[in-house]
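Structure incoming, see below.
Here the complex is missing one protein chain, while the rest keep their positions.
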Amino acid sequence: MLHFLRRRFIFFFFTYLLSSLMIFLLLRVLPGDPARVIAGGREATEAQVEEIRDQLGLNAAMPQQYLTWLGDFLRGEWGETIAFRGARNRQLISERAVNSARLAAVALLLSVPISLVLGVIAGLSENKLPDILISLLTLSVVSLPEFVTGLFLINIVALRWGRGALAEALGWWFPSSSAVPANASFSEMLPALWLPAIAATLVLLAYISRLTRAGVIEELKRDYVRTAALKGIAWRTVIWRHVLRNALLPTITVIAISITWLISGLVVIEVVFGFPGLGSLLIAAIERRDLLLVQAIVMVTVTIILFANLFADMAYALLNPRVRLE
Amino acid sequence: MKSSQIANLIRSLLRQPQSALGTLLVLFFLLPALFGPQLAPYANPNDQSHDARQPPTLDIGALQLGEYPFGTDRLGRDVYSRVILGASSIFRIAGLGTLVSVVLGSALGLFMGYAGGWVDEILGRVIDALLAIPALLLALVLVGIIRNLDFAAGSWQAGLADNVVLLVISALYIPIVARVARSATLDIKTREFVEAAEIRGESKLYIIFREIMPSVIPSLVVEASLRFSYAIFLVASLGFLGFGARPPSPDWGLMVNENRGGFYQLTPWALEFPALAIAVLVIAVNLMSDGIRRSVQKGA
Partner (left out) sequence: MSAAAPLLNVDKLTISYRIKRDWIPAVRDFRLRLGPGQIVGLVGESGSGKSTVALALMRYLSGNGRVESGGLLEFAGEDLLAKSNVDMRRLWSKRIKFVPQNAGAALNPSIKIGRQVTEVLKAADGIEGKAATDAMIDMFHQVNLVDPERVAERYPHELSGGMQQRVTIAMALISNPDLLIMDEPTTGLDVTTEAVILDLVRGLIADRHTGVIYITHNLGVVAQLCERVLVLYAGEIMEEADAHDLFQHPHHPYTRGLINSVPKPGQSKYQARLQSISGNPPALTQQASACVFADRCPLAIDRCRTEKPPLERLPAARLARCHRWEEVDAVAQPPSKSPPIAMGGDLPTSASDITPLPSLWGKGPGDGGATTLMRVSDLSKQFPVAATLREALRRVKPTPIRAVDGVDLQLRAGQTLGLVGESGSGKTTLARLIIGLEQRSSGKLELLGLDVRNSVRERSPDVLSHLQMVFQNPQNSLNPYLSARQAIRRPLIKLRGLPPDAADAEALALLERVNLRAEYAERYPDELSGGEKQRVAIARAFASDPALIICDEPVSALDVSVQSAVLNLLAQLQEAHSSAYLFISHDLSVVGYLADTLAVMYLGQICEVGEARELFQPPYHPYTEALVSAIPVADPGHKTERILLSDNLPSAQNLPSGCRFHTRCPRKIGVVCEQEAPPWREGGASHRIRCHIPLDELTTLQSDLVAADLAPAAEDS
């Protein structure tokens, strides 16, 4: 166990360092002059470019630049935004990150239970009707690109079906636009969250339910299931007490990995719904060539993802006796 | 893969109703992708000579296409022609991107898996670190960077956009394929026939390509089909976000983006038909790749 944890921590730090290095290199070392890009391209004068270069510390040696940058990031000094004049990156990102986190939380709360149930049902009825229906569902509607489902939700569910009497009832719950003020409170934001959260739920549903199904099917084939059944206990008990315990344990890591997916999905969903989250901020930052902001956003995402995976592996190790007493 | 295996794969793909449907739909979509200019009523996607905002004339019940089957958009372009002409770029980018990433990724993975040691250790960690960045984010950042470079150099051209996406998709998927190939190689590497080859003093290249690779190919086929379906998804999403093809290209994702919001009320069909095309293609490719996965894993 200690051995496992130690290796896991070393792995975490190593990956974190490498990821940050790559983010740094991607945005600073690729051919081309970032300072000129920031200054506005060809039209910028040499003096303007030089000034920005100084500001960013681009004249220092590369390793030193990296260390300074990483140190700044870890201390929360993420610089000033160019795209959104007057704001600091940190303030901008944390405000948007909270919004995205709200969306992600609602999506996880919806999708994890639903997909576990679907996955278990499909796994228990392998190649029978419920399994075929669930697999058709997860392969089709659920795996459509987020912007297709998102636009369907806005245009069909909220706008078309939302007309007339139904709209009275649903109108409050399903507004067609989620472009709420970025600093709104959770309760103010909630109505605007539903539709994007449903779209985000679908992103996770297919992934988690298919892996759950595979886990259940794999465990059902194991010898211990026969041993348990031949104890003469009810099949229901065999499933609950013996099979699901082993089949659902890896789901912890599956959920952590699916967060990576969710983040990709949120970028598109936030754009579709005009939701003020980190994803739409990233798009804006890239479009306006705000390199520091882009770097900071990507670093924040990577930090979240690596921590989620670290915690999931630790939880898995704690719950799994095979790892625990290693 | 032996030819008998390929025949078996195709047979079992067509035997299951879901995967047969998926495969046939993918083949159906290949028609406009390959013969778009011949099939489209108007070979120029930017032909604005039609009346704007004409509703679709497609009558499924009567099996009639009519003048503008999918209607015309607000600029007076025939949506039907644009959808047909847009098929080729999504297939080309996703297909080539998959091909490039599978070829390079599996070579890398085979090499890492067989060589082992510190080479594998370091490359493996680099891949782990890369994969910690969500694919779409990385794609957006890469496209953004490449555009900025061009922007700075002042040479941005619309025609390059497709190639940028192709490049980004290949770069994105190489480490993912490499990881799959690596773990398959690690599995095969310990088999005794590989050790028998080592005992004969065979070279590393011989062992990797003659002894190990044939056994790795089935899992690469599964991965390739999976990559292809993700690539289509990603091309469409990038197009939608405005990071793929540039206007006035008939890219499906871009068409959806151009006709949403207020324009949707005006010409809903200009959004709905390309969105439907994306939806059906994604579902078809998913069903097909799921079928490939099932039959390869069953055969293994």
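A and B are the chain letters, set down in written order, and residue numbers restart from 1 in every chain.
FYI, a contact is a pair of C-beta atoms (placed from the backbone, for glycine too) under 8 Å apart; a residue touches a chain by one contact, two chains touch by 3 or more.
All values reported here derive from a predicted model rather than from experimental measurement.
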Touching residue (missing chain; options A:102, A:210 or A:242): A:242
For subunit A, the residues touching the chain missing from this view: 2-3, 6-7, 222-224, 226-234, 241-242, 245-246, 249, 320-322, 325
Where the unshown chain meets subunit B, residue by residue: 2, 191-193, 195-202, 211, 214-215
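We adopt the following convention: only the chains that are shown with their structure count from here on.
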Of subunit A, residues touching subunit B in the complex: 11, 14-15, 18-19, 21-23, 26-27, 30-33, 36-37, 41-42, 132, 135-136, 139-140, 143-148, 151-152, 155, 260-261, 263-265, 267-268, 271-272, 282-283, 286-287, 289, 294, 298, 301-302, 305-306, 309
Partner subunit A, residues of subunit B touching it in the complex: 18, 125-126, 128-137, 140-142, 144-145, 148-149, 151-154, 233, 236-237, 240-243, 253, 256-257, 260, 264, 268, 271, 275, 278-279, 282-283, 286-287, 290
